[in-house]
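Below are the structure tokens for one structure; questions will follow.
Apart from one protein chain that is not included, each protein chain of the complex appears where it belongs.
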Amino acid sequence: MTTITVNGKPHQVDAAPSTPLLYVLRNDLKLNGAKFGCGLGQCGACTVLVDRQPVYSCVTPISVLEGRQVTTLEGLGTPDNPGPVQRAFIAEQAAQCGYCIPGMVMRAQALIEHKPRASESEIRDYMAPSLCRCGTHMRILRAIRRAMKDMRTASVEGAR
Amino acid sequence: MNIPHTRREFLAGSGALVVSFSLHGAQAQEAVPSQAAPSPAKPPAPKLPGDLSKYPKVDSWIKLAADGRATVLAGKAELGTGVKTAFIQCAAEELDLPPSAITMITADTGLTTDEGYTAGSHSMQDCGTAIRFAAADLRVTLLELAAARVGLNVSDLKTQNGAVVTPDGTRISYGELVAGLDLHRDVRAETTIKKSGSLTVIGKPMARVDIPGKLTGGESYVQDMRPDGMLHARVVRPPAYGARLASIDTAAVEKLPGVVKVIRDGSFLAVAAEREEQAILAMHLLEDAARWNDPTQLPKQSGIQDYLRSLPNSATTILDHGTIGQPGVKALRASYSRPYKSHASIGPSCAVALFDGGKLTIWSHAQGMFPLRSAVAKLLNMPPEQIRCIHTAGSGCYGHNAADDSAGDAALIARALPGRPIRLQLMREQEHGWEPFGPAMSSQVSAAVDADGKLIDWQYEVWSNTHSMRPGGAGNLLAGQLVEAAFTPDEPKPIPQPEGGGDRNAIPLYVLPNARVVSRFIPQMPIRVSALRGLGAYLNVFSIESFMDEAADAAGIDPVEFRLKHLEDARARDVVSKAAKEFGWQPNAKLPRGRGQGFAFARYKNLGAYCAVAMEVSVDRQTGIVKIGKVVAAVDSGEAVNHDGIRNQIEGAIVQSASWTTQEEVTFSEREITSRDWSGYPILRFPDMPDSIDVHVIDRPDQPFLGTGEAGQGPASAAIANAVARAAGVRVRDLPLNPARMKAAMGV
Partner (left out) sequence: MLLRVISVLVLVAVVAFGGFYAWAWHSEIAPVRPVDASTYDPAIVAKGAALASIGSCVVCHTQAGGQAYAGGYPVETPFGTLYGSNITPDPDTGIGSWSQAAFRRAMHDGVDRKGQHLYPAFPYDHFTHAADTDIDAIYSYLMTRDPVQQQNREPALAFPLNIRLAAAGWQLLYLRRGEFKPDTAQNAAWNRGAYLAESLGHCGACHTPRNALGAEKKNEAYNGGIAENWHAPALNGNSTAAAPWTAEAAFQYLRTGWDAHHGHASGPMTAVIDGLAKAPESDVRALATYIASLSGTDDEAKSRRADAALKAAREKTPAIVSLASLQATTGKSGNTNDGAAIFVGACASCHRSGSQTPSARPVDLGLSDAINSPDPGNLLQIILSGIHPQARERGFIMPGFSTALTDAQIVALAGYVRTHFSDKPQWTGIDARLTEARRKTGS
């Protein structure tokens, strides 16, 4: 039994400690966000946050997660109440097939949390590990810039 | 559990249906009240538009429920292009029904018409048109029913927001009219659709219905299906083409924790386990335990184009007018080529299959549910009626990738484990290593321009394998080739003009008084190939549009002006001018060394959407890296149903083509495919993206829909090559324009 905390909730998982987080998220916790793309840490489709930092869940064994916080796409918002990054992606219609998008959203989330004023080239470099085959890149970039703006204004209003 | 496989049973027991769809969560294709199965009819005269010509009955496309909601049935599938949303807009528009009151059902052998493959940018043309006319006809029928009920003339009534409204404002909801509504009849030939002025949904912004779910972790893909009792399966692919499984001891694997069954049939090898990671580990163990005999030798990659040209081919002259061989004042000739290209979907292909009570249900993201069903029927030697194939979204496929293979694999495994839903997903190496690639091709073109810069001679030849080895036949599924009683793949055939396969877009849209175009079809396929987005159009447009620039230079005329000089088609002229204007195209613009502008145009298949692309690139002399700056495109897809959907497609086409054109190449040794993941088959990443892409949609109200999904790739590739030629001062004619090739060309 390994205990992992996902989107704030602890879960007891009966899987070998070396099991990659991806399979536990998808099959045990029935969370669809993280996707299998390569299982090799090459494409970013499986990206989730661990302690608010992006990781490839396909090469992250659950044994290393005790006492750490895992956040998945589902932890950012719901269909009725999407989070700011999700909202920005929807507003920009930043998806074609959408298979890469959950990983993109998670990486973008981490970027915005750690560098809310990232420049265009910083955004592109930070997003480099995540692959998209449909060619949705320009919209994803637009969505990230929009989310940055929204979250900044939000925090300003919050401060008021 | 019992899943209905024909309309009749489906109606008999819709309870069972609910069960079957609870398998299916958000993917559910709900029960639909219906009068009868959609059945092809002898084409009625006069010919109805779109696929109504094949399925003229209204209820083949639309049902209306007592609650006033409509269910629209499309034989085409949502491949991630947003077409589902466009279909809803078509129906909502003509029915005067809010889009939210429409349920969309796509390609499902149990429910929808057989519209073949969702391919070739046909969805809007064939299916969108049919839905639109069927909806228009249904609206008139509803008006007639209401008129009869209230004793007024149809002309006194109007429809509005899901109801018929009488002059005194009484609303008769569509639901009230369902009783006595017979939709099992042909759409009337005189049916007319709304005129542009009166449109409220078509051409108006509408967000894609599938995006919110995909953004928030909804069950959006076949990969996300998780029916109760599901097992995880993995296949073991041979080490290389042609290798047969000589021997394997599966005992150790069968003992592994969680492993339920190892399935072997000839060289088809698979394993099913309770947990996914258990299935993967078992697969690796089987890979190590398996002994294979010798694979077939592959040709050397270095000389592949010459090798392909050396194979026997059958030549067809697809264009021949005037007298060729005119000398002109300037003559030029050149050849172009493209390597094998991978579909390289981000999500490896996946299928879920359930074999239960002698019946098989497959959830697949393949492009053709009916062709898949017939292939699986042969593979399993089952009557097709016992098989139901339900399209379920997957990762983008861009043509015939490994989706069908994975469905065939899942079917074989499911039959070996009755009663347990099987989820089979390929590994990255299997997707990349075994998918049918986009064929390597080459072309040769020679031309002459006369004194006033007109092309007076044009000769073009293209060499290509087939571009469609899609199922139908069980041998076109990998599993079919591996099983003991192996099936041979169907005879490769060229796709005839006007659409064409290898020769798609081989005939220029330009006015050419003396021209001959020859298509050389090569049956023999050393590397497994099939349809990749755009088929032959990608190389043909790359060749023609590169050569147009070379000819323009020879004639000393600006490339844009040179194109307009040879274009009569008014809509073609419009997209060219629009792209040039929005880009701010300057004849022989002076740019700093290392930078250049390029332009290209094509009408996809000479039948689909018109697209022109202008862009600026820079070429780094030291690294040979081609970087794309500003890109502007203009597109005419006929009447634009969803402008943003069209822009999204063209943006994607340009980016994907930029990756094909500047980087991608399937690699192979004489033994095996060596580009088996993203390290061996890199695609463009965010830092490599253009600075900007602007797509301008030229709307053509009241004109037929023209397919858009494949319109951009060809023009984008030539625009890059033309810009690169100006930036680097060298013309590169063999794809890809990668750093190595650029450095060699520039002599650095």
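Labels A and B are assigned to the chains in the order they are written; within every chain, residues are numbered from 1.
Operating definition for what follows: contacts are C-beta pairs under 8 Å (C-beta built on N, C-alpha and C of every residue); 3 or more make two chains touch, one makes a residue touch a chain.
Just so we're clear, the structure is a prediction, and the values are computed from it rather than from any experiment.
Q: Among B:S121, B:T159 or B:Q663, single out the residue that touches the unshown chain.
A: From the options B:S121, B:T159 or B:Q663, the contact with the absent chain belongs to B:Q663.
Q: Which is it among B:E144, B:E176, B:D356 or B:E429 that touches the chain not included here?
A: B:E429
Q: In the whole complex, not just what's shown, which of B:D620, B:D699 or B:D734 touches the removed chain?
A: Within the whole complex, the residue contacting the unshown chain is B:D620.
Q: Touching the left-out chain: which of B:L52, B:A74, B:V178 or B:L285?
A: Considering the complete complex, B:L285 is the one touching the chain left out.
Q: Which one touches the absent chain: B:P167, B:G229 or B:P257?
A: In the complete complex, the chain left out is touched by residue B:P257.
Q: Name every residue on subunit B in touch with the hidden partner chain.
A: Touch set of subunit B with respect to the missing chain: 237, 239, 252, 256-257, 277, 281, 284-285, 287-288, 290, 428-429, 593-594, 620-623, 625, 662-663, 667, 674-682, 687-688, 738-739, 748.
Q: Tell me which stretches of subunit A touch the chain missing from the display.
A: Subunit A touches the missing chain through residues 1-2, 16-20, 39-42, 50-51, 53-56, 58-68, 121, 129.
The criterion applied here is as follows: only the chains that are shown with their structure count from here on.
Q: Averaging over Cα atoms per chain, report the distance between subunit A and subunit B in Å.
A: Computed value for the inter-centroid distance: 28 Å.
Q: Touching residues of subunit B toward subunit A in the complex: what are they?
A: So the residues of subunit B touching subunit A come out as 79-82, 207-208, 210-221, 223-224, 226, 232, 275-277, 280, 344-348, 393-396, 398, 425, 427-428, 644, 648-649, 651-656, 659, 677-679, 683, 685-687, 689-690, 692-693.
Q: Along subunit A, where are the residues that touch subunit B in the complex?
A: 15-16, 19-20, 23, 26-27, 30-33, 35-40, 42-43, 45, 72-74, 76-79, 82, 86, 89-90, 93, 95-102, 105, 121, 123-125, 127-139, 141
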